[in-house]
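Complex shown without one protein chain; remaining protein chains in place.
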Amino acid sequence: MEIFVGYGNYTIALATMIGIYSIMALGLNIQWGLTGLFNLGIAGFFAVGAYASAILTTSETPKHIGGFDLPVVLAWPLAMIAAAFIAWAVARICIRLRADYLAIATIGIGEILRLIFKNEQWATGGTRGISNISRPFEQLPGIWAPLAFLGVVLILAMVAYWLAERGRTSPWGRVVQAIRDNEPAARAAGKNVETFRIQGFVIGSAFMGLAGALTAHYFKFVGPEATDPLQVTFLVWVMLIVGGNGSNRGAMLGAAVIWTMWSASELFSSRLSGDWAHRAPFVRLFLVGLILQIMLQYFPDGLMPRQRQITARLPRKPTIDQPQSSHILPPF
Amino acid sequence: MDQLLVFINAYLVPGIVSGSIYALGAIGLTLLFGVLRFTHFAHGDVMTAGAYFALTAIGLFGLHPVLALPIAMVCTSALCLCINHFFYRPLMRRPSLVLTISSFGIALMIRASIQLLYGVESHYYVRGIQRSTDFLGTFRIVDRHIWIVCCAIVLMVALHLLLTYTRLGKAMRAVSDSPELARLTGISTLAIVKATWVIGGSLAAVAGVFLGWDGFIQANMGWDLLLPMSAAAILGGLGRPYGAMVGGLVIGLAEELSSYPWFGGDALLSPGYKTGVAFTIMVAMLIWRPNGLFGGRVQ
Amino acid sequence: MQKSYPKLVTSTALCLWLVVSQSSAARADIRIGSLSALTGPAADLVKQVFAAEQAAIDEINSAGGILGQQATLISADTACNAQVGVDAANKLVNVEQVAAIVGGTCSGETIPAASNVAGPAGVLMVSPVSTSPEITKLDDKGVLFRVVPSDNFQGIYMARMLLSKGITKVALTYVNNDYGVGLAEAFRTAYLAGGGTIAGDSVHEDKKESYRAELATLAGGGAQTLVLFAIGDSSGLTIMRQSLESGLFEKFAVADGMKVSALLDGIGAENLEGRIIGSVPTAAVGPQSDRFKELYGHTDKFTFGYTFTAQGYDAAMITALAIEKAGSTDRRAILNAVRDVANAPGEVVGPGDWAKAVQLIKAGKDINYSGAAGDHEFDENGDIEGVFAEWTVKSGEVVVSPAVALGR
Partner (left out) sequence: MKDIVVPQSKAAPPGTGLSIKGISKSFGGLRAVDNCSFDVKRGSITGLIGPNGAGKTTLFSIITGFLSPDCGRITLDDVDVTRLAPHDLFHRGLVRTFQIPHEFSKLSVLENLMVVPANQPGENPITAWLRPGLVREREEQVFQEARNTLAFLGLEKVCDLPAGNLSGGQRKLVELGRAMMSGAGTVLLDEPGAGVNPTLLAQLSQMIMRLNSERGTTFCIIEHNMDMITSLCDTVVVMSSGSVLTQGHMSQIKKDDRVLAAYLGSSAVRALQ
């Protein structure tokens, strides 16, 4: 019996992380899949959200800024706003860069943010991070506590999906995808390319900030290791590429598949004996790299192909056959 | 000790040494960008691979690190050619960003392989310490630093000769300037791509060996250097090997000199932020002079 | 998303089924988890600690096992990172159903794993490495113990040791992680309070190739001794080598993180002769650590004398003893048994005494485990008091002086 409670607990934990990573993958899909922005600084925005929410909800302590004691319902939106604000500042100066320059610049900014979190002890607790963060519903008995938090995460993931999907099918989504496909033509069509790119970058980063805040409260701890580019940036990229770049469903599917593989593969590798037990984690890292290569070479669309931009809820059978329409001059 | 001497011995010389290492790495990065039009995120890990190849050679034959250089260069070039053949070439017709993403994964694969084969401990080429030699009673320089700087200069001069006087080098510069034009004039792009990998890989291997010689060899060493190297390449203007040489030196010096007590007794910048210097220069360059310090040409 | 659920559920179910089918054969074993950062920035250090834990479990198995059954140590990689650490702890506690956990390693993974997973599940965690002072006051529902003293204690000890030797002016540099920062804070406060002067105080980043600039700035303060809080085969080695090479500092005062064989190999023992003094948490009673050296001094299982290996051994031993004492794998009972087996009073048992300890427990006698790295008397927070010794290098060997208990 106990083993089933255990498996239940593990499944809940797995699903919670999948929910959190889906939010990040959705954010990256808005940035890369729709708007075509090459963000390799995901970890930075993730950490901004995590630290912002941690600082806002903890009580007074001499170890870092704090004492705001805000409830999470306020702190999470504020964490999103903090990540969005940093993203806005970054985007204002970097958004004109060519894609691979933007990639290098965002890595650099992610690293600078990490250094700030690590060194500004008065604000962030420095290398020790912030602990004793509260988690919603943690006082519930037994399995209900993680289950209730999972519910919160899944609801937020669904809301994020709904927002991302509505954004994608809206005229806004149409414009950013147009910019991704052909920037000069979008300019010629009167679109302010910079504005739309900044919007895409900021919205995506706000999602990442939310994921950071959720993670901080889930772990009840945030430290500078949270900005590890391998665990956050790289894994999220693999999730999006595997799931299907440009597709919100694909992003969520990728998060589910990759995190499950990442987590569950250890259940086998830890059974290896002797020296191989030490080495198994590296085989795992190697395989993640290899999966990325295989996906890029053989399945460029990912598991779930790019969803066609569908202009939402319009009559698919056009009214073109009605006689008067052909008498209308196209709007020149 | 006289303040000027402290400045030279403890700030300037280490700055030049790490600058030479950055420059060697950045040249490969910038050549690859010029010819293949993508940022090779695995270049730092190629460096690490070079350092481990040399470690194996030194372990097997008991060579001096400088003598192990050719072995490391050959092995690393072979590794680069293999990676190019199996992973990058199939993606060559896709947008260059796909290659960049791919190289991110390659970086992870190289690092994981090294950790798998060699373990995670730090390794050393040479045990013990080398006391520094006094020159003219003032400069105190360790022998290996002289070796490193001299080898770097020799290699850069050799690269200069190659780029200026050989057909291959001229072709590389032509492709770097305008791939379409080069293709029209009948330059074989495939051969040039291979040559670029060999040159970039070899220089990265040398940089890796020097880095390991001056400090220690460890699986993450190259990855940690990727950003300063990219900063150097961007500073010099991507696609310009000479720019990368200068850029490397500037980044190396800037990192060391940032903690010099320019005003009063405290370091200008907390050494906790030392690694941030390169990124800051890089981001600033990307914003104000994306074509590099010497870039007059608009792309 | 709708479409992804069936696939997700199928893949998860498949994995779980495979695990169940695999693990049912091993059900009879006593399962102990090890939370170790086998990848990530501290991988080199943790590899040795994990090997020492494994050595202890092997020793127990060859001496009859726990409760008469063979014990298995199941490792889970934490990568020194909260996300991976919590995931790993979840797997150990829920899927592997371990009786207790040895670990974690980095404080950044230990804290979330204890407060998020082990605490709610009531699973004992004995950490051999996490030195962060944050852990003392952590809301962990009493599950987290550690066999290393909080950095606070060692910093104070170091300060007193230096002052007692008449060294009143030092330069201080420490690695920028919770280990270095924690030690430096405690040391700084105690040293200044004791009348010392710190001429030059700077943090450094781990794993850089050159520290000459930082060293020159530090040497500018005019101090002769460099207090160096770092890990011995990483930035600690580089700093020591570069300051010896450029003649900036000739004397070093270091903490336990530097007492590693890599330092002696890398710099050469002859170069360290008389130049280094250090502190190390150690056993109050000499015979235990002698016995440990006798058992593992020339082992190929792990590098003897590597940082935190003795602690890793002790953590595994204490965990095993607690299970033996509890008489079952009931987690609550194991948790309650920890202080019984590790704290005084009771008959002292140490490394290599597994069979004896089991006999004593069976006979209903109280035991007091005193290990390779200290006698481990846990206080109400699960911390141990600092018992430290001074070490130095003499004629090519590390020499450790008799230990001193640090009163609060």
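Per-chain numbering from 1; labels A, B and C assigned in written order.
What we mean here is this: contacts are C-beta pairs under 8 Å (C-beta built on N, C-alpha and C of every residue); 3 or more make two chains touch, one makes a residue touch a chain.
None of the values given here were measured: they were computed from a predicted structure.
Q: What shown chains come into contact with the chain that's not displayed?
A: Checking the complete complex, the chain left out touches A.
Q: Given that one chain is not shown, which residue among A:Leu74, A:Ile143 or A:Ala189 touches it?
A: With A:Leu74, A:Ile143 or A:Ala189 as choices, the missing chain is touched by A:Ala189.
Q: Please identify which residue in A:Ile95, A:Val175 or A:Met239 touches the non-displayed chain.
A: Looking across A:Ile95, A:Val175 or A:Met239, the contact with the absent chain belongs to A:Val175.
Q: Mind pulling the subunit A residues that touch the left-out chain?
A: 163, 166-167, 170-175, 177-178, 180-182, 184-193, 196, 199, 203, 246, 306, 308-309, 311-314, 318-320, 325-332
Here is the rule we go by: only the chains that are shown with their structure count from here on.
Q: Could you grab the centroid distance between subunit A and subunit B? Build each centroid from C-alpha atoms only and quote it in angstrom.
A: 32
Q: Could you put a whole-Å number on the gap between the CA centroids of subunit A and subunit C?
A: Their C-alpha centroids are separated by 35 Å.
Q: Which subunit C residues touch at least two other chains?
A: Counting only residues that touch two or more other chains, subunit C contributes 39, 47, 176, 203.
Q: Taking each residue of subunit B in turn, which ones touch at least two of the other chains?
A: 115, 270, 272, 275
Q: So in the complex, which bits of subunit B are touching subunit A?
A: It comes out as residues 38-39, 87, 90-91, 94, 96-98, 100-102, 104-109, 111-113, 115-116, 227, 230-231, 234, 270, 272-273, 275-276, 279-280, 282-283, 286-287, 290.
Q: For the complex, give me every residue of subunit A touching subunit B.
A: 38, 40, 93-94, 97-101, 103-105, 107-109, 111-112, 115, 118-119, 230, 234, 237-238, 241, 279, 282-283, 285-286, 288-290, 292-293, 296-297, 300
Q: Across the complex, what residues on subunit C touch subunit A?
A: Its residues touching subunit A are 1-4, 7-8, 11-12, 15-16, 18-20, 22, 38-40, 47, 50, 74-77, 79-84, 86-88, 90-91, 93-97, 106-109, 111-112, 115-117, 120-121, 132-134, 137-139, 176-178, 180-182, 203.
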